[in-house]
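Below: one structure in structure tokens.
Complex shown without one protein chain; remaining protein chains in place.
On to chain A.
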Amino acid sequence: MTARVVADLNAALHSVMAADEHLHLLGEDVADPYGGAFKATRGLSGAFPGRVRATPISEGAIVGAGAGLALAGGKAIVEIMFGDFIALAFDQIVSFAGRSVSMYGRRVPLHLVIRCPVGGGRGYGPTHSGSPQKHFVGVPGLSLFETSAFHDHTTLLRRMLSLGHPAILFEDKVLYGRRMHAHDTLFHRTGLGTLDPCARFTVEGAGRADCVLVAPGGVAERALAATRSVLLTDEITCEVLVPSRLYPFDLQPLLPVLAAAGRVCVVEESTAGGTWGSELAQQLHTALWDDLRAPVRLVHSADAVIAAAPHLEREVLVQDTDIARAVKEVTAG
């Protein structure tokens, strides 16, 4: 059986720390025996003493300190305990780390990765369940990645640390306990693209897809569940693409698949309004205007705070039933 996502991430952190003595890791409660709120950093403080530090509750300062380490020629990974708290570090990320790469008139290398657990579905309530990806889309000098059960974390972290500019890794909390690479046997998995490959899921034995779902991170499995549902009940064939890099988004390797289907749903857990998906939809409309048979359909959470009570939380967050409904609507025309 494959490792759980959090164990794969933990192994990846061990691997990148061991590979580079100039790499530091900072974060609240990341040191042993606690090992981080979600245990992603377990064992690191013992293995790399002096390079892994539990910090005060100071998101701005620890991201800034990480940027300072990077500015001085080192590298840093900073863990934000819950992704919602990344708002406290917004200035350091957007106005310092992101801008410093280019605002001094030449390229200034800055090797900084900010990890943040995101997403709901666990009843943590309004300030511990958010998906803040959309707030960081389109920031010069900043790249956005999202973890999944289908992307090897060592490869991903190595890639992010080699960029020479700051990057945020969004980690959907519901994934931590899932098994790496485990998926419904209904699907056949391949990949699209080489640099930041999308995991591609097609239905075994099916012909051309009626619709393509682009669904990163934690919503990927909901998209796969919806795909199973519409196939069995409505005979609609979908395929699902799970990207690891959200921004900048390399559309090119996906275009043949998207053009062939002519119908696209972009799925994300973000609450409505100004989302990553709407940015992607704009790109898709421009690139595929002649091939699209319907407007790109956005599927996201409601325009609401994320409630604590499970039944209320479900009303806000994207469910597989919402995705299935969107697929049926977009393929109806």
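We adopt the following convention: contacts are C-beta pairs under 8 Å (C-beta built on N, C-alpha and C of every residue); 3 or more make two chains touch, one makes a residue touch a chain; residues count from 1.
Methods note: contacts and distances are computed from a predicted model.
When the unshown chain is looked up in UniProt, the name that turns up among "Branched-chain amino acid ABC transporter permease", "Cindoxin", "Ger(X)C family spore germination protein" or "Acetoin dehydrogenase E1 component alpha-subunit" is "Acetoin dehydrogenase E1 component alpha-subunit".
Checked against the full complex, the one of A:5, A:63, A:213 or A:240 touching the unshown chain is A:63. When you scan A:18, A:103, A:260 or A:309 for touch with the missing chain, the hit is A:103. In the complete assembly, the contact with the undisplayed chain comes from A:143, out of A:10, A:45, A:129 or A:143.
Take chain A: the residues that touch the chain left off the picture are 24, 50, 53, 55-56, 58, 60-74, 76, 91-92, 95-96, 98, 100-108, 140-141, 143, 163, 165, 248.
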